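Input: a single structure, listed below in structure tokens.
Only one protein chain is missing; all other protein chains are in place.
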Amino acid sequence: MALDLLNIYMPVVLLLAIGVLAVPITLLIGRLIRPANPSQLKETAYECGEMPVGGAWSSFNIRFYVVGLIFIIFDVESALMFPVVAVFNKFNSLGMGGLILVEILIFLLVLIAGLAYCWRRGDLDWVKSYSAANRSDSGVENE
Amino acid sequence: MLARKNIIAILLGIELILNASALNFVAYSKFLAGNMDGQIFSLFIIVVAAAEAAVGLAIVIRFYQINESIHIDDAAQLQG
Amino acid sequence: MFAQILFILSALLAVAGALMVVFSRDIMHACIYLLASLVGVAGLYLTLGADFLAATQLVVYVGGVIILMLFAIMLTGGGREPSEKMKLLMQVPLMGSPRTYVLSFLALLVLSLTVGKLFVRVMEGFTSVDKLPYMGTVDSIGTLLVTKHVLAFEISSVLLLGALVGAAVIARPNKKRGAK
Partner (left out) sequence: MNSTVVHYLSQFQFFHQLLAMMGKEYLPLLSLIIFLLVVLIMLGALSLVGGLGTYAERKISADMQARYGPNRVGPFGLLQFLADGIKMFLKEDTVPRSADRLIFTIAPIFCLAGVFGTIAVLPFSSGFMLTDLNVGIFYLLGVSSLVGIGVFLGGYASNSKWSMLGGMRGASQIISYEIPVTITILAVVMLAGGLSLQTLVNSQGAAIWHWNFLHNPFMFVGFFIFFIGALAETNRAPFDLPEAESELVSGYHTEYSGMRFAFFALAEYIEIFVVCAVATALFLGGYHVPFGFGGEAPLGQVLQVVTFASKTFALYYVVIWVRWTLPRLRVDQLMTLCWKYLTPIALFNLIGTIIWLYLTNGRSIVALIFG
């Protein structure tokens, strides 16, 4: 009864395939049924009633990138931590728990120092420090 | 459309190369050596690639803020 | 049987994605094709039995690097506005300079070489993984990370710290000059 060893991933592939195929298929079926009379007015972007003004490419503020940056650093950190953390109990029962504990703590404290640095230097503040600091900087995006 | 040589497109290319090499390591370690070192090494390749992408994109954004375009030739002068 | 299907599917996805990244016009489309290629490479990791690597690839690349790229594209002019200066050279493909062409074709070559070599292996009907997948590689990677490769594990945290601080400093609009 040795199933093919990779069968364990079959539902994953099936589900992702269904997720990807469901959208085009439903839209195609809908296209046959649905009324389709595109009109110039309907095609314009929604602007609470007024005519849309200018393109949408106002340059955004840098904060969005800082959030993504900190996210990816901590994401990679957790990716590295998962196998070590999963193995901790085994080593703990073997009596080598102290060694692993120290390794994990060093790994974590280095990165907590990074977060603390960003916090203190004001990278995590969202609005306050920018609007306060540079009143002159009108910035399209100051929400 | 975007005719200029966009720096971000080059960063995309770099991601591709790092992926290709990581895949190589895993394949060789499985078929030739049969131990796990290949996988460990490609894990660290992913870590380095992520850090590199983060810093590279920060530089590109800063570059854009300074002189409004991310055209590769503008990046000629060093002091920026 | 399913191993062959999975392999062919992800190999196609990886190579086609990489090709489209090189040839696509719009930078945003290039990003999407890169994402497809990364998912394909994750599938290839699965056929090689490296299930933890496939998951890491999904989490770090697809969930992190691609989103960072999208944000960066948005922050540098949204990728749709050709700058006035270059209006005339509209038809030059995205990766204009020969250096970038070589770069991407090199990546393509390496990727297709690996995929080609694996393709031969799979077609001979190799048993997909020597270890049962649900025994998995997480425990062995964890043990190795903690015993044999401890130094690399700790240095990578310092590397991440450096990247975090460096990128944060670069990306911070310093108050003195005021962000343009």
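Going by the order they are written in, the chains are A, B and C; count residues from 1 in each one.
Here is the rule we go by: a contact is a pair of C-beta atoms (placed from the backbone, for glycine too) under 8 Å apart; a residue touches a chain by one contact, two chains touch by 3 or more.
None of the values given here were measured: they were computed from a predicted structure.
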Touch partners, limited to displayed chains, of the chain removed from view: A, C
Absent-chain interface as seen on chain C, which is shown: 1-2, 26, 28-29, 32, 35, 51-52, 54-59, 62-64, 66-67, 70-71, 74, 133-139
Sites on chain A contacted by the missing partner chain, in the whole complex: 1, 3-4, 7-12, 14-16, 18-20, 22-24, 26-27, 30-31, 33-38, 42-48, 52, 55-56, 58, 60, 63-64, 67-68, 70-71, 74-75, 78-79, 81-82, 85-90, 92-93, 97-98, 101, 104-105, 108, 112, 115, 119, 124-128, 143
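FYI, only the chains that are shown with their structure count from here on.
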Distance between chain centroids, defined by C-alpha means - chain A, chain B (Å): 19
Chain centre separation in whole Å, for chain C relative to chain B (CA means): 8
For chain A paired with chain C, centre-to-centre distance based on mean C-alpha positions, whole Å: 16
Two or more partner chains touched - positions in chain C: 52, 56, 60, 64-65, 68, 71-72, 75, 77, 80, 141, 145, 156, 160, 163-164, 167-168, 171, 173, 179
Shared interface positions of chain A, touching two or more other chains: 62, 65, 69, 72-73, 75-76, 79-80
Residue numbers on chain A that touch chain C, as the complex places them: 4-10, 13, 55-57, 59-60, 62, 64-66, 68-73, 75-80, 82-87, 90-91, 99-100, 103, 106-107, 110-111, 113-114, 117-118, 121, 123, 133-134, 136-137, 139
Chain B-touching residues of chain C, taken from the complex the two chains share: 18, 21-22, 25-27, 30-31, 34, 37-38, 41, 44-45, 48-50, 52-53, 56-57, 60-61, 64-65, 68-69, 71-73, 75-77, 79-80, 82-83, 85-86, 89-92, 94-97, 100, 103-104, 106-108, 110-111, 114, 117-118, 121, 130, 137, 140-141, 144-145, 149, 152, 156, 159-160, 162-164, 166-168, 170-171, 173, 179-180
Touching residues on chain B, where the partner in the complex is chain A: 43, 46-47, 50-51, 53-54, 57-58, 61, 65
